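The complex appears here minus one protein chain, its other protein chains still in place.
All chains are identified by letter, namely A and B, in their written order; residue positions are counted from 1 within each chain.
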């Protein structure tokens, strides 16, 4: 198992290298002069030249890439052109917000999605089964940026139950330990802050969870149905086990194998969806930050942010692979 | 529902084709199975409605979709106490008729679907066919590149591409087309690998068929089923992603009546005009749902192995 983990981790290196090549050249080969993009069309030739020199844009592309890679190896993504802050610092400030949102969304998606899938499978062709499958069909087709707005109209504008946007009310202060507000307020026993943070996260997290939830529900259902047809389920019943044990112990652990893969893959969709969700709810995470960098044509920040998100994405996929190997004894260390 | 009933109904011949019965191709068989599939039919009906909206927009729309009117700003839909028949679904903050904009929006989304899917289908099929057919180094290079594209959440990759090509509907379609290439490439490669080992390909090869002929005339037609499914589902994701990009201001630009762009505009109005947000979003939802339903139905009918 250890060597498997090691091998999978090492396999990340060429992938991340490939990502860096793709990100770099995508951004630098596209027509357009970054310096001009930054300064605007009316910038003087002198100013443009200075900026190019400062950013190393006057050097040949391979030299630029070499520098980019060298800095990358040291964990340095350069400075954001808008703010002149280190990109790693800017990202570090915003990453916890995205992580918190993603985790909350995944909790929604996994619990509700799997529950719906399992219940549908164990009572196939029931009213519950049909309605949950219709919901999940609608769910995978959901434009979440629209759903977010609709939720806002209903729960904030009309009912006034939940805050419209943001991550925390102005008057609330949370002592930062992990950067995850819910966790921090729990750790510091700050109940008003906890309530405020939870109230703020419900809508964005639910919005973000829609598509993964629907997909998880469908895959759980079909995987459970497949497993329930297997011989070993009959064996389990012949042992005299109660349906509860047969379903939740014998069937679920087998059914989970494909579900886990799908859950892992959903993290990618989540990272993409976070861009939309954070935009709608003004959630101060990486997605919103990256989008603002795009609007500001801050290519350094876009490059750094894309690099980071893609690396996170492939890392999660690797972790899923390892988890998969761990839960499925049949493919262990081969 | 039963297999017997299906075959019975399925073999009810149209009066003229008694002799054709036996030579029916697997595709026709699948289409007959499709007719039994309620989700597929529902999807097809939804798609047809949108297609009609797109084709006959100038005749269906009561107003010019981009004509502004200061006098009729933010009119509510008909069922509201203040609604009028003139603006059935109300107007936006520029006084543009929402119904007309929505109808014209169908046009844009259908075009987006066709263009983006064509791009990914074309390049994906070629890349996948080459990778599968030639194997070895070519396969390795192509598929590693595809893996690389898959290392990004697709909407992120599309955003980055559009960001540097410049925000416009055309560039959004290109970006969406590009990010989906790997899906088709993988699928075609897999099918080609599977078909390649079969006897009929080897036989054609032994008869001296050339590579190109072999790929396009012998192998690809046999991987049509999964490709059709993927293409249908591809329409759904293309429409969804294009709307997302437009919503972010990176796709269709104002005053184009694109659903996503309309939502972006309606976003500022959520306190005052819920209808400006609700209807464009419903259109996105239903059009995407239509293609997803059809895609699911096709998958069940064409290739039971692909069922998730």
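Rule of thumb we're sticking to: contacts are C-beta pairs under 8 Å (C-beta built on N, C-alpha and C of every residue); 3 or more make two chains touch, one makes a residue touch a chain.
The rule is short, and it goes like this: contacts and distances are computed from a predicted model.
J.: Assign the chain not included in the display its UniProt protein name, restricting the answer to "Oxidoreductase", "Peptide/nickel transport system ATP-binding protein", "Acetolactate synthase 2 small subunit" or "Succinate dehydrogenase hydrophobic membrane anchor subunit".
T.: UniProt lists the chain left out of the view as "Peptide/nickel transport system ATP-binding protein".
J.: Pick from A:67, A:123 or A:234: which residue touches the chain that isn't shown?
T.: Touching the chain that is not displayed is residue A:234.
J.: Considering the whole complex, which of A:207, A:222 or A:254 touches the chain not shown?
T.: The single option touching the absent chain is A:254.
J.: Go through chain A and note every residue touching the omitted chain.
T.: 230-232, 234-242, 250, 253-254, 257, 327-330
As a convention for this text, only the chains that are shown with their structure count from here on.
J.: Quick check: how many Å separate the C-alpha centres of chain A and chain B?
T.: 25
J.: For chain A, which residues count as touching chain B in their complex?
T.: Residues 15, 18-19, 22-23, 26-27, 30, 32, 137-138, 140-143, 145-147, 149-150, 152-153, 157, 218-219, 222, 268-269, 271-273, 275-276, 279-280, 290-291, 294-295, 297, 299, 302, 306, 309-310, 313-314.
J.: Could you pull out which chain B residues touch chain A in their complex?
T.: Against chain A, chain B makes touches at 39, 144, 147-149, 151-156, 159-161, 163-166, 236, 240, 243-244, 247-250, 260, 263, 266-267, 270-271, 274, 277-278, 280-281, 284-285, 288-289, 292-293, 296, 307-308.
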